[in-house]
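Remarks on the structure that follows.
A protein chain is absent from this complex, but the other protein chains hold their places.
Moving on, here comes subunit A:
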Amino acid sequence: MIKNSFSLIELLIYYIVIFFILREWLVPIMDLTKTGYMELILLFIALSLVISLFRIHFIASWLVKVAYILWFIVFIYDGVFVLSAEGIDFLFSDFQTNIEALMRADWPHITDPFRTFLFFILIWMLIYLIHHWIVVRMNIFYFLLLTVFFVGALDTFTEYDGSLAIVRIMLLGLIMTVSLLIKRLINNANIKMDLMKYLKLVVPVILLVVAVSSIAFFLPKSPPQWPDPVPFIKSAAGKGGSEVDEGGIKKVGYGDNDSRLGGSFVADDTVVFLAEASTKQYWRVETKDVYTSKGWEDAGYSQGELRAIAPGETIDYSLPRGPEEDTKTATIQVMDPYDFVIQPYGLKNVTSAMMSVHPNLEFMMSLDTEKIMSYVDRAPTALTGYTVEYSKPVFQYSALKDPTEEIDPMIGERYLQLPEALPDRVKDLATDIVEGRETPYDKARAIEMYFKQNGFRYDTDNIAIPSEEQDYVDQFLFETKIGYCDNFSTSMVVLLRSVGIPARWVKGFAGGDLVDNNGSMSTYQITNNDAHSWVEAYIPSVGWVNFEPTIGFNSSRSIDYDLETDAYQEDALTIEEETEPDEVVEEEPETQQTTPQENRLSKNISDFFEQNKFIFMLLLAAGIVCVFVLYKIRRKWLPKVYAALYRRKDFNESTFEAAFLQLLKLLELKGFKRKDGQTLQTFAKEMDAYFETGHMSRLTKFYEQSIYSKNASKADMSQMKESWEYLINQITS
């Protein structure tokens, strides 16, 4: 019936429409992947459609299609005719390479010709599917939906402009959907249609679709209601940094522009670095010196001068270093290429294994911000990995306690800058906080600790942006008291500067999460969520010391308590051993308390799951599919299972009732459901009519007697058993 339900002309029209819809798929793909030869691929689509239109025998159709694909590949990639010796040779060697690559699951090494081949196979399958949808299902809706989503997605996320394509797809697709619907209705109702009647139905539909589409096309449209998601996605990938968009919500991550701070953050788990180091530590990237009331800028004291640093050369910069013998090495693997180098405190030098690839590799440090970037052939280039040597500075407690307040005027000028408009109450507050503290370090400590109390709260949501007249720090300190690292660190710098301590704002990454532990070295995973900012204050006797005002983060200063006194005033405040920086303080103790063995075991287990994640997911998916399939075909196997279960029971008067009810259940599974209002007898008659026996009536009669009558029924049980088994066999066969 289905075979003859489409005339050739009709199918031809449908296929032409399909051809144009498929073209809408192909155009953006070609466009975006910079693939050429669209005409030849379209020709393949047309060829496939024609073949399925004329129902050419599948062997012939396969031969033609495969021949076309091979010809195409050899012609495009090798420029020779497929049947020439060269062509065959090319095909074979290519095939061999790719099969090997496939076996190794080495996806990057699959060659372009093979990818093209797979692409053709995809088109082939798609056309077969469409053919099935039209001819058998007579419903093209899902394909249409998919097409709209595809073009819509490409239009949104790529530079492809699909605004006209969508109109074309809707127009063609709606006409197709409706005419197939008419076709389906006619088929279902078994109506014989002549051309006139058919046209009477189809023509108004087409007119309607065209009319509606053109009205929709020419009507004025409101601009997009949602912000363009692309910057979002890009910053999620770490490319756009924390650009402020109109909505005021930023994606967390490392960005260059800090001139307007404030606003909420959205978490982002994209991994940016994997750092293999002995301890968890802060990773510094750059510093900024000018506070503008709204954010941070670079004053450009050195006019943007860059200093070249050869790989391995000891870096000369502002920060102090620890003793030579404490030198450690950290290996950084860059997951999301940034062209700057992340620096541990006490950085000595940077080297990279990439030097073998890029002999002209050098590092450049900005003298303004101390940001170190990697350059190849004088152009900023992101490295995939590098190694840093560092010796973490250890501050002598006695030196820190030195009350010297004399500072180098150069440093004073640069790092005591404050905006003119800074409200006086900020300065007053700063003075209040440090009241009674003698040394610069004590003052800085007091300011650092100020944020841990006094009602401040860490949050990334609903964070205010200062208005035109407001000061960012003032707003945070006196009005909101809710914020994240930028609020805390900027405020601390401003407070420090207010009491005459030179300070600067530092950007970089917090320590990240421990993902692997291999002896003395641990691997930390640093994601965009770990992007962080903190404070460096200039303590005259020791130099730049890092401070961490943000709630929930711990400082990683190392202090050598060399003073022979137990009158440490701030013991309550200071737990300043080498604590590892950690954002979520509550989490850490748990992991520390577990014994190494337990740790190892649970880690092994989690590693096992992590490594075999895909296998588990596959197994799960396969399980779900299996359950679904089993459910779908339950009528085929469930009766057999039940029959096997029931058959084992002995069959006598006492088990008869149960056996009969099971029989009813089996019949129901098989699709013979007794309606609630149907008596057993009428149901039995129906069943007997279907199976052409009298067994069901016989069983039913006996059953009815046993449940409705007073007297225990008597019957030949062997006969009942025979009937019962006969029916079970009928059902399960």
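In the analysis below, a contact is a pair of C-beta atoms (placed from the backbone, for glycine too) under 8 Å apart; a residue touches a chain by one contact, two chains touch by 3 or more; residues count from 1.
To be clear about the criterion, contacts and distances are computed from a predicted model.
Assuming one chain is omitted from the figure, identify its UniProt name from "ABC-2 type transport system ATP-binding protein", "Tripartite tricarboxylate transporter TctA", "Metallo-beta-lactamase domain-containing protein" or "MoxR family ATPase".
For the chain missing from the view, the UniProt record says "MoxR family ATPase".
Can you work out which residue in A:Ser213, A:Thr381, A:Gln417 or A:Gln705 touches the chain that's missing from view?
Counting the whole complex, the residue in contact with the absent chain is A:Gln705.
Out of A:Met373, A:Ile501, A:Leu680 or A:Met696, which is the one that touches the chain we can't see?
Here the residue in touch with the unshown chain is A:Leu680.
What does the interface between subunit A and the hidden chain look like in terms of residue numbers?
Residues 657, 661, 664, 675-682, 704-705, 707-711 of subunit A touch the chain absent from view.
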